[in-house]
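Of the protein chains in this complex, all but one are displayed in their positions.
The letters A, B and C name the chains in turn, as written, and every chain counts its residues from 1.
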Amino acid sequence: MDAPFTPDEMMTIAASRALGNDDICFVGIGAPSAACNVARLTHAPDITLIYESGTIGTAPDILPLSIGDGELCDTAVTTVSVPEMFRYWLQGGRVSVGFLGAAQLDKFGNINTTVIGDYNSPTIRLPGGGGAPEIASSCGEIFITMKQTLRGMVEAVDFFTSFGHGLGGSDRADLGISTKGPTLLITDLAVWRPDPTTKEFVVQSLHPGVTQDMVQATCGWVVRFADDLSVTEVPTALELKTLRDLKARTEAAHSGEAA
Amino acid sequence: MDAPFTPDEMMTIAASRALGNDDICFVGIGAPSAACNVARLTHAPDITLIYESGTIGTAPDILPLSIGDGELCDTAVTTVSVPEMFRYWLQGGRVSVGFLGAAQLDKFGNINTTVIGDYNSPTIRLPGGGGAPEIASSCGEIFITMKQTLRGMVEAVDFFTSFGHGLGGSDRADLGISTKGPTLLITDLAVWRPDPTTKEFVVQSLHPGVTQDMVQATCGWVVRFADDLSVTEVPTALELKTLRDLKARTEAAHSGEAA
Amino acid sequence: MAKFQSLKDAVAENLNDGDIVAFEGFTHLIPHAAAHEAIRQDRKNLTLVRMTPDVVYDQMIGMGMVDKIIFSYAGNPGVGLLRRMRDAIENNWPKALEIEEHSHAAMANAYEAGAAGLPCAVFRGYKGAGLKDVNDNIREITCPFTGEKLAAVPSVRPDVTFIHAQKANKRGDILIEGIIGVQKEAVLAAKRAVVTVEEVVDDFEDVHVNACILPRWAVSSVCVVEGGAHPSYAHGYYVRDNAAYVEWDKIASDRTLFREWMQINVLDVDENIFVARINTLKGAA
Partner (left out) sequence: MAKFQSLKDAVAENLNDGDIVAFEGFTHLIPHAAAHEAIRQDRKNLTLVRMTPDVVYDQMIGMGMVDKIIFSYAGNPGVGLLRRMRDAIENNWPKALEIEEHSHAAMANAYEAGAAGLPCAVFRGYKGAGLKDVNDNIREITCPFTGEKLAAVPSVRPDVTFIHAQKANKRGDILIEGIIGVQKEAVLAAKRAVVTVEEVVDDFEDVHVNACILPRWAVSSVCVVEGGAHPSYAHGYYVRDNAAYVEWDKIASDRTLFREWMQINVLDVDENIFVARINTLKGAA
């Protein structure tokens, strides 16, 4: 019998499975960081994790609170300057997967982490793009992970912090962007992939126990489900233990206790 | 009574005197390197010597045979990459004095180390400019040192490897170059400085024992001598000993013996 | 040429009202003590530059010292938003704040171009991104060989940059190790540079030949402030005070609470307070 697990754990573990041993992965903070490190600690021990602080090939024992924690540097193959990171490693085309979170996301994988409302007189001023605009255009492909909410998954983003597939179709290529863009969205309820032609995200699999209604109820656009809709494989005992141990070590370290 | 000395020694020592303790000096190889290190070992112990191999603040015990010898790195404050050297330190305007040698030089301080004859079918193919074109434009000012010969000091250089004062006057500023360019020429016979207006090199002092005829006989342009022409101060015992010890250590090291 | 002096003197001599100023640090080595001294000296009408403005810029904005901010990510790392900065942008409190917003790639390139003495940075970026529609300092430049359109932004050239580093040697050379961020570029791009350090050592003989070292003639002032990065961290000295970052979210959420905290923890003290703040954070580093 499988252990019970939370939607958040399912999201992180499903995301981790998308990463391979040979991937060079540019890691955003939060959920992407957990997924990338679970992958490293399970099926992809040789994956290269890069954080925008300049740490290349890092293998943290605990999850960093920020993208510049000391743990990332201590365990990295090397740590380079931030200009070098963005010029040689990201812009240089050396990164296979960029893993991003989102405050607002639309069905074409466009991400907003800049403002809610008008840019010049925003309702809510969010932190901004950081590395995301060029992560989105320079990495071979983009994986996105976020929890579903009506506020987060919207028909149209208030601001194009980073470009996904624009208004769909060939928008991306038309702008002269040669990378694939968003190829995967993993939420706490489902796994989505873009339609090959329209580029709209289509639900490929529902996490165990999730219904189509639940997905639609927490998504601001009309959801498309794949004809061969499947159920996401449940987390294995190893995956769950790995994630929970990682979170426990992280909790202990960040509250000042020995891990 | 002063010790006897060679014209070459006088040249190096006179050149060394032009450098100050606070100078940040980009050092070409050959005579400039000897002069810069004599300055460091006598009156300018805190001078910063930079070689284009990326070594910053180097203090070699022996003279390097090339601009990338290990001795330069071993004794440097830090060693950076060559792109960083040319971008941050040279182009960034951090260097006060660039010290160059020359295969061919004209009276306006233009240097040729590229070709003798036509560029596309040269009589003699020289090594080329290396760092010199941007050293000449980016350093606060330029000192030049070379032995006088009719082949070397010519009415017009065959090729503008690095730009001095062009055809004189305001040529340099007219090209949008804001640095001073050549402000000093030290040969084995004399010390020269450009006329403030025409920018033509004018002999300021003759080395001890040198006559105006000797200077003209080894110079391909009609030489101007300053109204208040003086005699270069003879090398002090300390200067001579410092230079000779440096050369002896260098000789010993490069022939494989212990210094 | 670096002179060793007190932080108070270094700020007084190098930071003027109306300056463009960068207090740089990428999570690591953020110069908190220097920023607090600037707050105590009540500098006005500053333009702040930083890739990742966090708590110190939130504090300076909340104190009304800032006219404009040039940045690429304004968050409290691992915690959330910057509430004082939001209050300025959304409600003009305590005064309006002009923003010039970029991506990290653009800012990193702009510092790099500044260090390189260039007027602008050229890179491949902002493709499809909304910022280029709201920021006139994002333009295009065409490669004269391929015809490709590239992005251009003005280089960053601060009047003065403040950084925190691990060590100076007795001559005034500066050693930075670990996550080095854009600190070298921020110093070299600036007219003047003030560096606070954890300690002064005799020399750097045992330091790696290619380590990130700023020679003494590339900085204006060196000030010893042990713990001067707190609640940020100094690799090899002390770890990040995550609790302080979490606490800041509460403090900054209320204007009165914010002002009280600033009075007690910044205005009424001096930089000597920092050494005590890292007491429990050593050892783990």
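Heads up, the rule we're going with is that a residue touches a chain if its C-beta (ideal position, glycine included) is under 8 Å from a C-beta of that chain, and two chains touch if they have at least 3 such contacts.
Please read all numbers here as calculations on a predicted model, not as lab measurements.
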Given C:P53, C:G78 or C:G117, the one touching the chain that is not displayed: C:G117
Per the touch definition above, residue among A:P7, A:G20, A:G93 or A:G169 touching the missing chain: A:G93
Query: Of the residues listed, A:D22, A:E155, A:D174 or A:D245, which one is in contact with the missing chain?
result: A:D22
Field: For subunit C, the residues touching the chain missing from this view
entry: 116-120, 122-124, 137, 139-146, 148, 150, 152, 154, 177-178, 180, 208-212, 235
Message: Considering the whole complex, not just the chains shown, which residues of subunit A touch the missing one?
response: 22, 24, 48, 56-57, 73-74, 76-80, 87-88, 91-94, 138
Residues of subunit B in contact with the chain not shown: 29, 52-55, 64-70, 72-73, 79-83, 85-87, 90-91, 114, 119-120, 122-134, 136-138, 159-163, 166, 171-172, 175-177, 254, 256
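Note that only the chains that are shown with their structure count from here on.
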- prompt: Using each chain's Cα centroid, which is most distant from the centroid of subunit C?
  reply: B
- prompt: Which one chain sits nearest the middle, judging by mean Cα positions?
  reply: C
Subunit A and subunit C: spacing of chain centres that average the CA atoms, whole Å: 28
Statement: Residues of subunit A that touch two or more other chains sit at none
Query: So which bits of subunit C are touching at least two other chains?
result: 112, 184-185, 212
